[in-house]
Every structure is written in structure tokens, then in C-alpha cells.
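As you look at this complex, bear in mind that one protein chain is not there, while each of the others sits in place.
Chain IDs A, B, C and D follow the sequence of writing; residue 1 opens each chain.
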Amino acid sequence: MIFLADSPSWMITPVILPLIAGLLCFLFSRRTFVIALITALINLFVACLLIYQLLVFGTIRYYIGGWRPPIGISLRTDGPALLMLLMTAVTGLAITLYARGYFSYRIADPVRGSRHQHQQRYFWPLWMLLLAGLNGLFLSGDIFNLYVTLELIGISAASLAALSGKPASQRASFRYLLISLLGSLTYLLGIVFFYRTCGVLDLGVLQNTAINEPGIRAALALLTVGLLLKTALVPLHFWLPPAHANALAPVSVILSALVVKGSFYLLFRFWFELFAPIVTTSALNFMGTLGAIAILWGGIQAIRQQRLKLMVAYSTVSQLGYLFIAFPLSRTLTGVPVWSAVIFIALTHACAKSAMFMAAGNVYLHLGHDRIRNLDGVRASLPITVFAYGIAGVSLMGLPPSGAFIAKWMLLTSSIDSSQWWWALVIMAGSLLAMVYVFRVMSHFFVIPKRESLKETTPLSPLLEWPALILALIALFLSLLAPWLLHILSQGSTGLAQLFPGGLP
Amino acid sequence: MNSGQLLLLSILLSSFIPGIIIFCLPEENHRLRTLLNLCGSIVKISLILVMNVGIYYGHVFEIRIPLIPGVELLLNGDPLSALFATLSSVLWLLTTIYAVGYLEGSPNRSHFFGYFSLCVTVTIGIALAGNLVTFLLFYEMLTLTTYPLVIHRGTEKSLRAGRNYLIYAFGGGAVFLVAVVWLQTIVGPMDFSAAGFSPSYIDSHGPVLSLIFCLLIIGVGVKAALVPLHGWLPQAMVAPAPVSALLHAVAVVKAGAFGIIRIVLDVFGAQNLLLLGVLPLLAGVATVTILYGSVRALQQDDLKKRLAYSTISQVSYIALGMSMVDQPLAVIGGLVHLVHQGLMKITLFFCAGNLAETLGIHRISEMRGVARRMPLTMAAFSIAALGMIGIPPTVGFISKWYLGLGGLAAGNWWLLLVLVVSSLLNAWYFLPILIKAWFGKQQGEWPAEIAIGRFETRLMLLVPPLVTAVIVLVAGLVANAQISPLAWVRFIVQGYTL
Amino acid sequence: MITTLLYSLTGLILFGMGLFTLIIHSHPLRKILAINVMASGVFLILIATAYTPLGQGEIDPVPHAMVLTGIVVSVSVTALALILACRVQETSNRTLRKKTKQPKNTKGPKS
Amino acid sequence: MKKGKKIKKQTRNRRRPFDGLQALFLFLVFCLITLLGAILSNSPRTVSGLAGAVASLQDQSGVESPVTAVLLNFRGYDTLLEVMVLLLAVIGVWSLAKAPFPTPETDISPVQMGVVRLLAPVMCLVAAYLVWQGSHLAGGAFQGGAILGAAGVLLLVSELPWLHAIPVYVLRIGLVLGPLVFVGTALSCLFLTGTLLAYPKGTAGWLILLIETACALSIGLTLALLFGGGRPESDVPGGDSP
Partner (left out) sequence: MTPVALETIIHALILSSTAGIPLIMAALCCTPLKTRVIGLLPWATVPALFVALTAPSDVVVEVGWFFMGGRMGLDGTGKIFLSLAAFVWLLASFSSRSLLKHDHNQVRFHLFFLTAMAGNFGLILAQGIFGYYLFFAMMSFAAYGLVIHKGNKEALSVGRLYLLLVMIGEVALFTALIILVHSSGSLALADVARVPYHPLTFVLLFIGFGIKIGALPFHGWVMPAYQATPPPAAAVLAGAMVNAGILGWLRFLPIGHISCPQGAMLFIVMGALAAVYGVIVGLRQKQAGAVLGGSSISQMGLITVIFGLGLFDQAAGVHAVPILTLYVVHHSLAKSSLFFGYDLIVRQGRTLSHLQLVAILLPALALAGLPFTSGAITKTGFKELALSLGEPWSGLSAFFLPLTAIATTVLMLHFVAVLRRSVKNAKADGTANPILFTLSCIAVAGTLWLWPAASNFANDSLAGIKLLQGLWPVATGCVLFLVWDRISFTTELVGDNRKRQTGFDTIICLLSRLQEKEEQKPQQERLVLFLHRLVPNLRRAEKIMGRWKVVGLSYITLCLCLLFLLL
């Protein structure tokens, strides 16, 4: 029975499988890539299967150990969760391939090959456990279990960030770890308030016992701040750029594309689903304001960076702001609920940012540095990488037909509809800033260097270039999938449906 | 998918696929690349002609791809899109031939031609766009695909130009997006249609709609280089000549102008615009642009820059025509200028490119007696320049004539003044060039002459301007015939109840 | 009830103290310790939450389980943070390398 | 250098009479704590929590201790992930540094040796007892593991030469053992009952004990290795410390 496509047990695969893979990767020092690759493939397959299940049966709950809430822990699938899962699976597969290419390339380096062998040794188990944590986060329906998955993610992410062994990366990673801990503790304090007030830990049960008490509000505030720290929303973003920029290229991809999404996803669920009845408009506006500041500040900082990876990292800071812009706009009832914009931004950003960091990593591998000033002529030697970078940049800017465009469209529509035009201004300013920082680098790629200054390097393997390109293309053409994605989103997220009586698409 | 949709799709793919293949081709394989390019463009032209016949006989060509409720991609073949598509595809063929000759032996050609093909795909997409969202999609893509072309030389100067181009273009795009969204929140999702939206919205949202109109015009005005949004255009002259030709005659500037046409005719509609009373604003901007562009053109010694400012000035004729949207004659004038200006300007840029490539001439002051060295090129240049001035029987006269008549019909006497002054200014900055070239005496050596075979320059450089120049003349001479740009534009205008 | 409140408030104050130290003091070790103090504060509140006066019903075991989990997490993170701090110290100041090989206390938060 | 400077700076800060930012921060922390405290005290617990629910299901859990029931049965999934977190910490530490084990040639004082010889077995016993006791009283895998870990630390501190002879794969297997047994049990439950971690009827107690034992071993090893502060030399063949 359990092997049938209808079986709800598939739901645990995205968590358990990477866990086992992580253990095996740690246990064996050889063939780790094969383990990871198989895991990533199965993960993708299962994500698709779960979506199929969702479309056929609607929301499914899975009670681990057979214990129903409030006492047990439940997993559940709904539209947003599965889309995030799918995003992670797709990006994860690409990252796995890319990491393989990356380490092969580095290990082939006669001088420093051994160090990279060491890095690869630990990369795979860390990455697999991180994947498990992320999948667990997306699927989990228990507020304390979410804390554990957050920790899983936080520790593996911090370890990954320090993996490159450079002093800068270790410093950044240390800070990242501390901030992550602070965030976790704040989150835990929130749980305490929560549990005190509600007496339950399950999200589904909590939803039904939405009490109007100060305790629950304090809990929301604490949970939010904790997650904001992990999401790196301005002004708490300071740890992100150094941590993301100094990590190894595959790690940067993981951190920027996936890890920040995890904590944001929780925020999103809390604000729009769990605590939606008690959320005040002023709080939504506050979050939106922070998002707006993030967009502008991140964009401006990205523009002035001298290093490619730092620039991409600041771009993440800026893009995260978009996720929060949707908060104050969520109350307007237009044709499509605005929160779906958040999913679109997240999906686009995951794919595009992965592609961008991969491209940046390729440039780094190729040139041995990533100083923007000296990137001249990369186009000629790395055409696919540059193309991927360009397409990813375009998606980040929110040009059609990227998924971010759809999101921007929704946000603009509702901001204009509700006469909150300032958000529209910020959104547009953000994309212009994105244009500037994307093309500032792009133009350097296109410079034809005066002399043949590029040293002869080994050509990059297709594993390094093609995942970037494919992810970038996915990001670019995401809007064409919009009807399908919206259909998935509308499935089964009962809480969301209640919140938006205006109707789901 | 019916045959009409297949046709639309293959029109787009006929340049997209060659473009992608060209990207993948090795640099040395120029034979296959040229073949691909030419085949693609010829296939495209024939497909578009088929579509034109279909449109003439009332077939419907439509592809609809819904994205989210209220947002859908719509490709639609109507007479207006056929006009722009035909223009683009024909000029693309010529420009391709020209570019093959122009870039012979220069580096990064596969890159260049790849983007070139994409650029045309996108331009055709703009032509076929059936609603504002689709238009926006291709409009932004156009910026992207032309950017690599602008900075193709890879010099510091071209990078700066590219940067400014991007800032302007994406700034415009952003404004456009906001306006589109705003419009949609008021009138709901709408396709391009002859009537525009329902006039009932005017009563409820009059001022807002006016503002939206202005924003939309600003959005497309950047590409159409309306003053004061024109700054990028002269700087973009650092690009290679085929690119300038393409930018100025076909793709970018025309896309902006086409956008104005769409907004005026198909989004708002004549009646609504009259009710809103925003047309004088458009007319004012167009007038200022026409005059300012001409005066600035006068001040340039760099040939391409002069041509660029001339473009700024000339493209606004289209806007001017659109500003009198209730007058069929003016609309005809504006629409037909879309084609006419394209033909003339591309000729001029081809010729300027020939001068630069063959003799190294970039400045007007270096052009003395150049017609003796390159008579055919300069003959083509002269025809186009006279057309720009509006001398019959070139096509330029026809546009001006209809604009003037339309202006009178609308009771705008000042419009005649604008036309007169602009013609004089045009003459003032074009005729001296002709005089220098034909009657001046060569002084010293040409800056950088390269010896080229039998003709005055490479055959591939020579043929396109001659062809376009002949079209400029013939299209003027047979303007009243059954098949001519003017006739098609009349057919378009029949479709609108103005 | 007052017991719960007392412990809870103490926990909160511990949290605050830890927070203050974490932010104000720049030495990595202090920061790590501060985090541990904060964690202890939170655990204290959790345990206090679970407290039921004798005879008034069962003691809630869930917070206890949570605290246990939290402690384990805290131990792991503390260990990682300490090693990381050492590495930072080592790599940023190679002259101090030998001095930094101090015994690393992983048991602190457990006591 | 930077760190040193910072420390100096800090000491100077302490002497300085007034730091505005610091005072502001203190004030704000105070405000926050007061606010949270007020909320805590003003909203006395009205809901009883899950005590009742746990108590009612205690029989089915297979263990007598409610905490163990929650930890390894009701919320076993949490614990599974938590074990992973511990393992993760080891992987993280190993990825960061090589173990700074002292060189084995130094002599160990007989007293120390004696203490170790005396204490280590006792600690192991205590640990085993704690694990056993976990099914009905306070205790369990973590407590047992901690004691085991302490024993490991003792061995490490005493710098026994044979510690270096332990092959690294043994360590790895030891580390992975607990999680692997846990996952394995969970999966076999899945195959047997159709649900993850749903112990077949009647076997819950034994399975929990199995898991606890394996985990205690792994936890002990983990804690000891965390104390070790880095990976063994031979973990990565040819691996060069970063």
C-alpha cells in the first residue's frame, strides 16, 4: 500500500531521505556525490508526486507516529508548502550538480586540490542535512518542530558558510551563527509565550484556538523578530552579505537561494495563516516599511560594491524586501490574493539568485577573483555563464516574463487599488536599482580587454555552467507557468482561503 | 492550435531559432551564419506577407496565453501590427545583409548576429502584441536585446552609452508598468481594440485617466525619444552602423512610436482622448521635440549624431499625428510616417556607415567631395535626406502632407507653422551635407580609406542603402497605388471610427 | 501561581542579561556565554510554565521534552560556536595561535 | 590583532563614565523585559497545556515516564531531528578544524591514570543505568549520553595513547549509530505499521530502549568528540587543514 502513488507516506520522504543521505555521506568518504545526486533526484520526484497528490486529494495531513495533534507532530501539504518544496528540489538538484562540478574543478587544481577535497568531504553531509531541514520546515505543522528544523538549517548553514576556511568567511560565519542563535532563542521565547497562552504546539490546532490575548500577540512579535533576524531583513541584514559572499560558490547558492527562504516562509505562514486574525494593519505597514527600506538600502549597497559576490549578496538583501512589501498590500481584495505574489517572488528569487551566484562562482573560478572592475572580457571566455547571469539579472529586475514580474504586477495592482501608491514607487525604484547593479557588472563582461591579459585556464565543465543557465531560464519563464502555480497555490490552504473571502483564483 | 496561431508563432520563431543557433555557432562559421540569417529573414518576410493577405481578407490571428487572472499574453495580427511587422522584417533583411558586409572580419560576430536576431524577434513581438502586458513584455525585452548591440564595441564610451540607454529605457519601462497596472485597476483587463475602453470611465476617473495617459506616453516616449527623454539616443551612436540603423529606423525608436500609436488608437481611443483633453499635451511635446531635435541636429558635426537628433525630431511627427487622433488624415500621416521615416533613416544610417567603414569619415566637415568617391552611396543618402526634408516625390512629403491636412482639419494652424519650421530646419542641416558631398572639393586624403574591389565599397554595404533609397522614391511615386504603405495605412484607418 | 511567575520573571531577566552581554561585549567567548545564559533563561520560563502545584494535576511533560531538546541544540551550537571562535582567533591573529588552545568547556550550559 | 584591539577598547570603555548607546540599549532591554514580564504576569495560564493529553495516552506510549513518552514516542520526530543536530555539530566542528590532540609522548602521571581507570567504568555504568531508568523515571538517552561524554572527556584529558589508535571509521560509525538506528527504527515502523515512528503494538518499550541505547552511545561519543575540538588527522585522506 505504502508504495502506491496515493500513499500519504510519501510526505516524509523529503525529510527522511536527505537525513539518511546525510548520514551515509558522513559515513562513507567515497561516492558521496552519487548519494547526493540520487537523493536530489528522488527529492524532486517526490515533490512532483506530492503536488500531484495535492491536486487530486487536496491538503493531506500526516500524523507522525500516528499521534494526532495536539499531542503528536503532524506534517501537512498545501499549495505554498509544496511550491517551496518544489523550489527547493529543483534548486537543490542544480546545486548538487553544480557543487560536483565546482569541487571537481577545484580538486583538479594541483596546488590546493587537497584542501578542496577536505571541503568536499564535509560539504555533502552538511548539504544533505540542510536539505532535510528545509524540507522539514516546509512540511512541518508544529511550531516547536519548526524550531528544531530551523536549528538544523542554522547549524548546517553556518558550518557550510565557514567551509571555505578563509578568515573572512569564518568571521562572517561566526557572526551568522550568533545571530542565528539569537534568532532561535527569540523564536523559542515566542514559543514559550505561545504555549503558555494556547497550550498547544500544532499549527492546525492553534489556528482554531485563535485567542485574542496579549500573550499570543507577544508571541507573534517574538517569533517574528526571531525569524526576521534569520531572514536578514534590514536593519538586521548586516550578517548576510559577508556570510554569503565569502562562502564557497555552491554554499553561497544554498544560503542565498534557500536558507533565507526557509525562515521567511515561516513568517509568511504565521502572518497570513496562523495569526492572521490578530495581525493589525499598522503592524503590516511596519513590516512593509522595513521591506521598502530593505529594497532601497540593499539596492544602493549592491550598486556600490566592488566585488561581484558581495554585490549579489546585497541584491539578496534588496530582494528580500520585496517579500515584505506584500504584507501591507495583503489586505486589499483584488482578483488574485496578494500573498501569492510572495510565492512568485520567492520562487523567482531562488532560481535567479542561484543562477547568479553560480555565475559569480564560475567567474571566480575562471579569473581567480571577482573584483567587478577587472571582469573585462569574461563574455568571450564564459558565454554561457554570462548569459545565465544576464537572464538571472533580468528576472531579478522583474521584467516580464519572469515570475517576479507577475509578483510585481500583483503588488502594483493592489497598491494602486488601495491607493497606497508609495509601495508602487518603492517597487519600481527597486527594480531600477536592480537594473543598475545587474548591468554594472554586465557591462564589464562585455568590455573587450585591451590585451590578452587572461591567463590560460582549464575550461569550465558543463556541470558548472548549465545548471546556472537552466535555473536562470526557469526564473525567466516562470510567469508562463503562473496559471498552473496559482492552481497549486489555491489547493487546500484552508487558512488562506478563510482569510480571503474575496475568493481564491 | 490552428493555422493562424501556427503562423504567428512561426513568424516569431523564424528569427528566434536562427538567433539561438547562431549563438551556438563557432565564430569562424560565418557562411552558415549568414545563410541562417538570410533564410530566417526571408522566411519571416514571406510569413508576414501571408499574414498580411490574411488580415486583409479578415482572418483572425490570435494566440492567448493566460498568466494570472487579468494578465494574459496575447499575440494578435491586426492591420496595424502587420504594418510594423512588415516594415521590421523587410528592413531586417536589408540590415542583415548590410551587417554581414559591415562586420566582415571583426570579432564577436556570432554574438552580434545572435542578439540581432533576438532583437528582431522582439520587435515583431511588439508589432504583434495584442494587449499592454504583451507589449510591455516585448518592450522590455527589446531593451535587453539591444543593449549588447549598443555596447558591442566594448569601449569605455560605448559602455557609458549603454548604461545611459539602460537607465532611460528601464526607467521608461518602470513608468509604463505602473501606468499599465493603474489603468487595469480602473478599466479592467483589456485588449487593443479600435474603440478603446468605455467612455463611462471618463466620468468617474477622468483626471486619473489623464495622468495614466501621460505616464504611458512617458513610458513609451523614452524609446520614442520625446524631449526631454531623448538623452540616450545620440549617445547610442557609438554602436556599429547596422545597429544604429536598426535602433533608429526599425527597432527601438519605432517601438516607442508604435507604442504611442497603440496607446492613442487602441487603448484610449479617439473619443476618450478627446473627452479627456490630453491631446494638446502630446501635441506640445511632439512639437517641442520636433523643433528641439532639429536645432540640436544643426549643432552636430558628427554625422551619426546629426542623424540621431534628426531621428528625435522626425519620430515625433508620428506623435504629432497621433495627437490629432480625431482627424483621419492626421492619423494617416502619423502612421505612414512610421514606415517612411524608417525607410529614410535606415538609408541615411547605411550611408553613414558606408562612409565610416570605407573612408573613415565620421564628421560632416570631412565629407567634402565624397560624392565623387562614392556616388551611389551619396545618391542614396541624398534621396533619403531630401525625403527627410519633405521634397516630393519622396515619401517624406507624403507624411508631411497628411499631417498638414489633418492639422488643418483639426483647426490647428500652428501645426502648419511647425511643419514649415521643421522642414526648413531639416533642409538646413541636410542640404549643407549634400552640398559638401556633391559640390565640395576633396581636401587631402580620406581619414582611413580601405581599398575595396570593383565598387565604391563592398557590395553588401552598397546594395541595402540603394534598395531602401529606391523604395523611398518608389513608395512615394506610387503612393496612391493599391499596394503601398499609404494604401495599407488607409486600410488601417478605415478600421477606426475616428 | 506565584512560583511560576517568579521563575518566569527570573528567566526573563536572565534573557535580558544575556542579551545585554551579547550585544555590549565584544569578546567572542563572552558572547557565546551570553547566548547560553539567554538560553537558560528561556528554558527556565519553559520549565516554570510546566509547573503545576502539587496535587493540582499532572506536571506537563511537553515543556520538559522541549527543554531537553533545546539543551541538546544549545550544546551543539555552543560547541560549534566555540570552535568557530577559536578558528577566527587563530586565523586572524596567528601569533596568538598557541595561546588560544585553552580547554573548551562544552558542559557549561548543562549544569 | 583586531580582536586584541577590541578587547583593549572594551576595557577603556569600561572606564569611561557614560556610554549613551549602551545606556540606551540597557534602557530598551529593561523596557522589553518589563513589557514581556507584564504580559506574562497579566495573562495567567488559563489553558492547562498538554499534561492531560499526555497522561491519557501514557498507557499506549510503552514507557512510564511521561517525559520519555513525549520525547521518544509522541514527539519522537523532534528528537530524531535533534539527534541530527548533534551529529551536525560534529560534522561542523570536524569541517572547521583538526583536533588539537596533544602529542602522545608525554608521560601520564600514575595518579591521573588511576583516577581514570577508576572513574571511567563507573561513569559508563551510571550512564547505562540512566538510560535504563529513562523508561519510568527522569533519565534517558541524553542524560546517559552526557555521562558517557564526560567519561570520554576524562579519557581525552588523560591523553591516553590508545585513543589515537582508534580508526576514524570506528568513530564515524559510532557517531552515526544512534541516528541511524533511530531512522532505521522509524522506517521499519513505517513498513510495519504504515506510519513513520508508529511503533507496532507492544514493541514500543523495547524499541524505545533500543533507540535510547544507540543514541546514548552516539551522544556520548559526540560530546567527547566535540570536546576534542576537531576532526581526527585521518578523517580526510590527504586532507590538509584549512
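Keep this in mind: contacts are C-beta pairs under 8 Å (C-beta built on N, C-alpha and C of every residue); 3 or more make two chains touch, one makes a residue touch a chain.
No experiment lies behind these values; they were computed from the predicted model shown.
Participant: Would you list the chains present here that the left-out chain is in contact with?
Facilitator: The chain that is not shown is in contact with A, B, C, D.
Participant: Of the residues listed, B:117, B:235, B:272 or B:316, which one is in contact with the missing chain?
Facilitator: B:235
Participant: Tell me which of B:38, B:281 or B:408 is the one touching the absent chain.
Facilitator: Of the candidates B:38, B:281 or B:408, B:408 is in touch with the missing chain.
Participant: Given that one chain is not shown, which residue among B:36, B:427 or B:461 touches it?
Facilitator: B:427
Participant: Touching the absent chain in the whole complex: find that residue among B:416, B:452 or B:470.
Facilitator: In the full complex, the listed residue that touches the missing chain is B:416.
Participant: Residues on chain C that touch the omitted chain in the whole complex?
Facilitator: 19, 22-24, 26
Participant: Contacts of chain A with the missing chain: which residues?
Facilitator: Per the touch rule, chain A residues meeting the hidden chain are 179, 182, 186, 214, 217-218, 220-222, 224-225, 228-229, 234-239, 278-280, 282-283, 286, 290, 300-301, 303-304.
Participant: So that we can see where the missing chain sits, which residues of chain B does it touch?
Facilitator: Considering the whole complex, chain B reaches the absent chain at 164, 167, 231, 235, 295, 298-300, 375, 379, 386, 389-393, 398, 400-401, 404-405, 408-409, 416, 419-420, 423-424, 427-428, 431, 435, 438-439, 441, 476-482, 486.
Operating definition for what follows: only the chains that are shown with their structure count from here on.
Participant: Looking at chain pairs A-B and A-D, which one is connected by more C-beta pairs in contact?
Facilitator: A-D
Participant: For chain A and chain D, let me know how many angstrom lie between their CA-based centres, rounded off.
Facilitator: Here the centre of chain D sits 29 Å away from the centre of chain A.
Participant: So, what's the distance in Å between the C-alpha centres of chain D and chain C?
Facilitator: Between these chains, centre-to-centre, one finds 13 Å.
Participant: Two or more other chains in contact with one residue: find those residues in chain A.
Facilitator: 144, 148, 151, 155, 158-159, 162, 170, 189, 195-196, 201
Participant: Among the residues of chain B, pick out those that touch two or more other chains and give their numbers.
Facilitator: none
Participant: List the residues on chain A that touch chain C in their complex, please.
Facilitator: The contact residues of chain A facing chain C are 144, 148, 151, 154-155, 158-159, 162, 167, 170-171, 173-174, 177-178, 181-182, 184-185, 188-189, 191-192, 195-196, 201.
Participant: Show me the residue ranges of chain C that touch chain D in the complex, using the header's touch definition.
Facilitator: 1, 4-5, 8-9, 12-13, 15-16, 19-20, 23-28, 45, 49-50, 52, 57-65, 68-69, 71-73, 75-77, 79-80, 82-84, 86-89, 92-93, 96, 101, 104, 106-107, 110
Participant: With touch defined as at the start, can you tell me which chain C residues reach chain A in the complex?
Facilitator: That would be residues 15, 19, 22, 28, 31-32, 35, 38-39, 42, 45-46, 49, 62-63, 66, 69-70, 73, 76-77, 80-81, 84-85, 87-88, 91-92 of chain C.
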